[in-house]
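We show some of the complex, not the whole, and keep each chain where it was.
Chain IDs A and B follow the sequence of writing; residue 1 opens each chain.
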Amino acid sequence: MSSDATFGDYGGQYVPEALMPAIDELTDAYERYVLDNEDGFMDEFRARLQDFGGRPTPIQRADQLSERYGCDVYLKREDLLHGGAHKLNNALGQVLLAKYMGKDRIIAETGAGQHGTATAMACAHLDMPCEIYMGRTDINRQRPNVFRMRINGAEVNPVDVGRGTLKEAITETFRDWAGTVEDTHYVVGSVVGPHPFPSMVRDFQAVISEEARAQFRDRTGGLPDTVVACAGGGSNTMGSFAAFIDDDGSDGDDRVDLHAVEAGGSSLQVDEEAGVAPNSATLSTGEEGVLHGARTKLLQDSDGQIMESHSVSAGLDYAGVGPELAQLVDEGRVTPANVDDDVALAAFHRLSATEGIIPALESAHALGYLEERIGVVEETEKGGAALGDSILVTVSGRGDKDLETVIEESADRDLDAAPDMDVFREGIR
Amino acid sequence: MTGDATTSGTSGSGDLDGSTLSNAFAEGPAFVPYLVAGDPDFESSKAYLEALDRGGADVIELGLPFSEPMAEGPTIQTAIARALEGGMTPDRYFELAESLDVEASLVCMTYYNLVYQYGTESGPRPFVERAAEAGIEGLVIPDLPAEEAEDLRAACDEFGLDLIFIVAPTTDGDRLDRMRELVSGYVYVQARLGTTGARSDVSDQTATILERVADWEVPRAVGFGISSGEHAERIVAGGADGIIVGSALIDVVAEGVETGRPVRETANQLESLASELTEGAAAGARKNRSEPEGQ
């Protein structure tokens, strides 16, 4: 693992001067505690991930998907992590780190509420006061998550400016931090933001692929041909890829292909005039720029104004992406991809109905990608050729949080494997 | 100030005190107002800026609105939203700068992404070139720390612009040295932690904060939270070479927008607040001269 502040041209520390000392302090703490395991930090982190978080999460062969796609499909079950998504790996790591640093207050932003709930849980567990910034619009859309945060003892601070969504919440959290750096740690929710966040969050999430790689080898004797993970900011992606990055086939070993699946939303077409990209396919369609503390690929208009992104999955709905992921795509190590809302919704229903796992809509993008790339394979042909004979897909979270959205969004579409939704809509509309 | 300033800039990290911006601090304490360009629209904005100039502005920090203003408080953030809504873009921004009939020097304050994206060639050079052409004499980029500023410094040198850095209450050690090396025009001294926004109280620690930049070759302008002539007086008496005022002025603009007040009236209010601040600063300077320095 590298503690370099940049990934090629990407990364860096583009933050207001007032935050630089905190960033420096954090970089120092990252290097000592995370990289050098000072005071046994990483040992404690791993022990807590196990006892509190429920790690290791299993890998599971998805029998019915394997048959459908004519190859071995394995799922890495981050949906089983405490809180219901991979987000806890990072939140727990950062809150514990803040404790080691002597901070006594935690702030974080949240959009859909997954990072906020993970942070609130970690703070309750570690007895740290916690405030979560969340846009007013998101608060109204994500009541169960707001309630979970509050019940875990966190304050939820509504952000009323702008559209009242994730972008505004991030800005507001940086603003709080700028005035409170001395005693407060800002738990950034993905592999984004200024260094050391992209590296540190990756390192906390790397447990996903460290486990999965060993589990896959144990189970099959080899490595998967392809690893597929969804990408919003990219923490799940980097966590799912980290341990496989060196499996690049360079020394004659088998190569593990890495595919990052972003939200294609309703279309890849952007509306420059309105400043809206009806997708969140930053890796495929974004351009280099500077946002929220780092140089990376962004969804922006030709002036450099950040666009409103969109996805049926709130957790992928972000106009930036982790700088390391941007570099890995430029280098050709990671293949960027995207699937649209319809494909993701159909994949949500497919996994639920055929495997008994209700995935997060974010994760459903990774699953939808298999359908799009491979499709149904006839019994006779051994398929999977498009992505190889064995595929590991990370199910980054569970879909309980998405039920309302899925009911709304499924009703008007003709989706594969979806049950009739009318009974649910009645009560909701 | 008009387009001719473009060629008069002689700043650069090697020759810091010869810039027109430094000169703006020469005749007593400088009043440095900040407004968001195009807030709430092109023409009103022009009227407000010219009013500030009449009120005694020495340097105008003219904000080019960026969609994600992470260093700003709610007042400026809302102003930025108004300006974007009103159609402000980098190109319109330069047109506005060119159209202004003001004495004050112009400094562009914006976020790095807009600087980085401008023009066809990537990197900051096209933006700086165009800024110079529009008569802008310096840049303040709050999300660009000294560590990331090399390219921009080079472009500023090439086109004769000053590059202003913000020194926070927490800045020290190596970071202070690196900034000192790169800064030109003036240094923006942040009076307290947090983001921008008018405060009823103003830090009393101006002297302490100024100490760390006491021996820098550039003038020291203090900002963050100044909202009245009395504040201005206190800050300048504390040793500042200038005062930077943003949110307090934008409050006037915002009120004008909300109450539907005629542009001219808002402009008059801005002019009188500017005068109050200018006079406050001058009073501080007089106090300073009559008392032993460094007290």
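We take it that a contact is a pair of C-beta atoms (placed from the backbone, for glycine too) under 8 Å apart; a residue touches a chain by one contact, two chains touch by 3 or more.
This is a predicted model, so every value here is computed, not measured.
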Number of copies of each distinct protein chain, complete complex: A x2, B x2
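As a working rule, only the chains that are shown with their structure count from here on.
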Chain centre separation (subunit A, subunit B; CA means) in Å: 38
Subunit A contact footprint on subunit B (complex, rising order): 66-74, 77-78, 81, 84, 89-91, 111-118, 122, 142-145, 147-148, 165-172, 175, 190, 193-195
Of subunit A, residues touching subunit B in the complex: 12-18, 20-22, 24, 161-162, 167, 170-171, 174-175, 178-182, 275, 287-293, 298, 300, 302-306
